[in-house]
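Left out: one protein chain. Kept in place: all the others.
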Amino acid sequence: MSEAREVTVGVVGMNYWGPNLARNLDRLDGCRLAWVCDRDESVLDRHRSAYPGSRFTTDLDDLLADEGLDAVVIATPVPTHAPLARLVLEAGKDAFVEKPLALDARDANELVAIADAADRVLMVDHLLVYHPAVRKLKELVDEGTLGEVFYLYGNRQNLGIVRPDENALWSLGPHDISVMLHLVGERPSEVSATGESYLQPGVEDVVFGRIRFPSGILGHLHLSWLDPHKMRKMTVIGSERMVVFDDMETERKVTVYDKGPIPRTETYGEYIQVRSGDIHIPKIPAAEPLRIVCERFVQAVRDRAPTPSDGAAGAIVVEVLEAMSTSLAESGRPVALSPRGAAA
Amino acid sequence: MSEAREVTVGVVGMNYWGPNLARNLDRLDGCRLAWVCDRDESVLDRHRSAYPGSRFTTDLDDLLADEGLDAVVIATPVPTHAPLARLVLEAGKDAFVEKPLALDARDANELVAIADAADRVLMVDHLLVYHPAVRKLKELVDEGTLGEVFYLYGNRQNLGIVRPDENALWSLGPHDISVMLHLVGERPSEVSATGESYLQPGVEDVVFGRIRFPSGILGHLHLSWLDPHKMRKMTVIGSERMVVFDDMETERKVTVYDKGPIPRTETYGEYIQVRSGDIHIPKIPAAEPLRIVCERFVQAVRDRAPTPSDGAAGAIVVEVLEAMSTSLAESGRPVALSPRGAAA
Amino acid sequence: MSEAREVTVGVVGMNYWGPNLARNLDRLDGCRLAWVCDRDESVLDRHRSAYPGSRFTTDLDDLLADEGLDAVVIATPVPTHAPLARLVLEAGKDAFVEKPLALDARDANELVAIADAADRVLMVDHLLVYHPAVRKLKELVDEGTLGEVFYLYGNRQNLGIVRPDENALWSLGPHDISVMLHLVGERPSEVSATGESYLQPGVEDVVFGRIRFPSGILGHLHLSWLDPHKMRKMTVIGSERMVVFDDMETERKVTVYDKGPIPRTETYGEYIQVRSGDIHIPKIPAAEPLRIVCERFVQAVRDRAPTPSDGAAGAIVVEVLEAMSTSLAESGRPVALSPRGAAA
Partner (left out) sequence: MSEAREVTVGVVGMNYWGPNLARNLDRLDGCRLAWVCDRDESVLDRHRSAYPGSRFTTDLDDLLADEGLDAVVIATPVPTHAPLARLVLEAGKDAFVEKPLALDARDANELVAIADAADRVLMVDHLLVYHPAVRKLKELVDEGTLGEVFYLYGNRQNLGIVRPDENALWSLGPHDISVMLHLVGERPSEVSATGESYLQPGVEDVVFGRIRFPSGILGHLHLSWLDPHKMRKMTVIGSERMVVFDDMETERKVTVYDKGPIPRTETYGEYIQVRSGDIHIPKIPAAEPLRIVCERFVQAVRDRAPTPSDGAAGAIVVEVLEAMSTSLAESGRPVALSPRGAAA
């Protein structure tokens, strides 16, 4: 790595998640945190002592004008993601954007087009995709260990932070949607969502979402911040095996069940029978997803290495969120997604 | 009880659930199992030695013609529920029908009308409504312990019996739907359902259903016989407390969480805050629901005592199932239920 | 099996566990339940209808005098085990005795000697040894999967039946002691036990026992019928793997942990490090231990096949119980067991 070119990055938005990104990028070999930026001077002041080698500014233009700067990390409030990312890309720099990439699919796809045209990196912080447990799930799916994937569902429930300005779908949904899209590897054909607002008018506290894929695979989401259980779980049902990723467990993140239906051709009679075999809990490395995602971004900046959460992946997540919002407003009416390409 | 009039009942359909009903009725004080009926002579033969005091027949007409017989219990295949119940009621006898009451709402409501007109008892075997844990839930809701009920959801999942002729909605759904309607006590205004068939074309293995009530309460169902978890769970979220009924637990059937949002008027700032207090697990009596439901039926036959699973209750469950089936066939399109009375 | 000689057995003692043995033996191919015996006529009457082909008597001598009878199963109160087993063996018949085999080691070893001299089968109902999960444990130990076995411990706790005439050691201990001796395969060198009587003077409600084996393996027992947890668990720690048998689980009876210390030779520094790998939960067949133990006894009667709970195994369990009782009375003083052979 010592031979590799050093990548320089700036972080914009130091109020919530930005400090975590800054800290991780600062520690990475081959990466230099050149700039720390926030509109609020007092926010900047809280971080000055931690990064004595970085320059601090309240003006994004300072970063955009710095010819030595390779990339900008955008951790500002959600509505600013798309406009800031556009500025960054148009300034010829690579961009890493907090999730969601944008508030609507049109903006998201425009960003993808701009990045493609200029050969810039556009990457979205779909953190969970880099979680070692999700990588295990992806491996189990891709190697065929699960057999044919039938359906999958996510539970993200808790009595937790109630956002005043973002509903449970936009706040909690990007995690599970990005993982589902990553695991299935298909562009969804149709989605729907229902939910209800109990605490604040127009801000759904609980949302049930559904994603249908062309192959017949079904995805289901249960999202809520008004729940007695604390759940962060993804279950994938295949014809040969079933697997559960439970992020509330420490030692048992992934459980593989060797159980499923017995194909009718192997049994007699009209009933379909089921079988239940061993249960296996593979050791999942303790690697920190946030560190991995930062490494992957730096690598992408350096050598254009592809990532599983590039702009295109981020844009589909936004398309799903947007279509689900439409469905949510119409009591769960199914909403079709345009075939790939049509949206751009 | 010794002074009370003895009630005489006959059981029709001894192949699957009928024997459990016969055994419980036979043991009840004040009840005499007068007839055991099944179309299949060999099925009858399996039960003759257990009920030496009962008469056995393959012909339902024998029961209908017996003037001394008060009531008939119908435990035959689902498609025959409605026609047989009609015969029983028209013969002037009280009827107890396995769930679901009928295959469509029209038939179900006609049965209710016939029973009402003739002042006959029509009761449906919504067993779970008589479960001591559900009675506890009902008490918590009705006494206001939960505060305002926001939403509730049921999980009925397992790797279990795959029915060739009934989908997960009709097979598993009546349990949760009957409990939700019982707890909420409102006629639903709209339902929807999505699902997918993986093992047999046209027979859904997994179904997600939604019930919307006029007051804004939302109910959600997760039904599946293709799942690694064995779950039989109902969660009710209220403004003051949350409660979970977990039927897989032996000692902890009902858990009451003293947690919820803090009303904004009591806090400062724009965020809604949450609080989390004690957890309470009340002792639930070990009484057998099947025994209770049989007792309640015999009591109803004797003195017309009302029950929480009368014909009207059973008919709404069928309306919900029917409307969900419509929604299921149209990819989850929301389906409105007619206001009460309109369906009859 | 159709060619095999039919074995005839009689069961003595039908008040508590005897009926279970009778029912299982009666159903076994190649076995005929010839006699059912109990001193109490009214007890016999409860079982007559279930075994129309068997002869009933209140007099054990009827069984002993029946030349066609191969074997007698003794399920009478514990103090009568040894005297009745002696009568059965001296009458030239094979004997199956409920646990414990006797109330003291001297009696137990005499029975072994009598059986050996007369070439009669003497088998003890150490049911758990035949549990498929224990057979899995034995396989893991014997095949070296666990590496070198370090120690093992059993938890048998509950808020349960409080015996007026038997303490927790004699009531609960034989299960875990028989399993430990079976797994380790060594004659213990020393035992100790401590406990306390809270509900009835002189009858210990909670007992902690310890077994030391010559190889250095340690066994520990936690026995209690005054406990909030319901536990039936055996944990075995080896140098390479650790395994837990939890009989309260339905689907996860046996869990194998691929974890343990890293031998110092493979690491640097003075600290011993540990490693933690996959967890595996092998499918355990649902076979009923009681049925298996009956089959094994019938087989032993037919062809002298050895069993893991023969008289010798049963006698060591009694020796351990007796020595633990001595220790219990002396506040946990360690009590040495005589080397093998010396006791006879």
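Lettered A, B and C in written order, each chain numbered from 1.
Just so we're on the same page, contacts are C-beta pairs under 8 Å (C-beta built on N, C-alpha and C of every residue); 3 or more make two chains touch, one makes a residue touch a chain.
Just so we're clear, the structure is a prediction, and the values are computed from it rather than from any experiment.
Shown chains touched by the hidden chain across the complete assembly: B, C. In the complete assembly, the contact with the undisplayed chain comes from C:159, out of C:4, C:50, C:159 or C:287.
In the complete assembly, the contact with the undisplayed chain comes from C:192, out of C:192, C:307 or C:325. Across B:20, B:58, B:215 or B:276, the residue that sits in touch with the chain not pictured is B:276. On the side of subunit C, touch with the chain left out of the figure occurs at residues 150-151, 153, 159-162, 164, 190, 192, 194-196, 198-200, 205-206, 208, 210, 212, 216, 218, 220, 222, 226-229, 235, 237, 239, 242-244, 255, 257, 259-261, 270-274, 276, 330-334. For subunit B, the residues in touch with the chain missing from this view are 251-252, 258, 276-283.
Assume only the chains that are shown with their structure count from here on.
Subunit B has its Cα centroid 41 Å from the Cα centroid of subunit A. Our note on geometry: subunit A versus subunit C, Cα centroid distance of 55 Å, whole angstroms.
With touch defined as above, residues shared between interfaces to two or more other chains in subunit A number as follows: 276.
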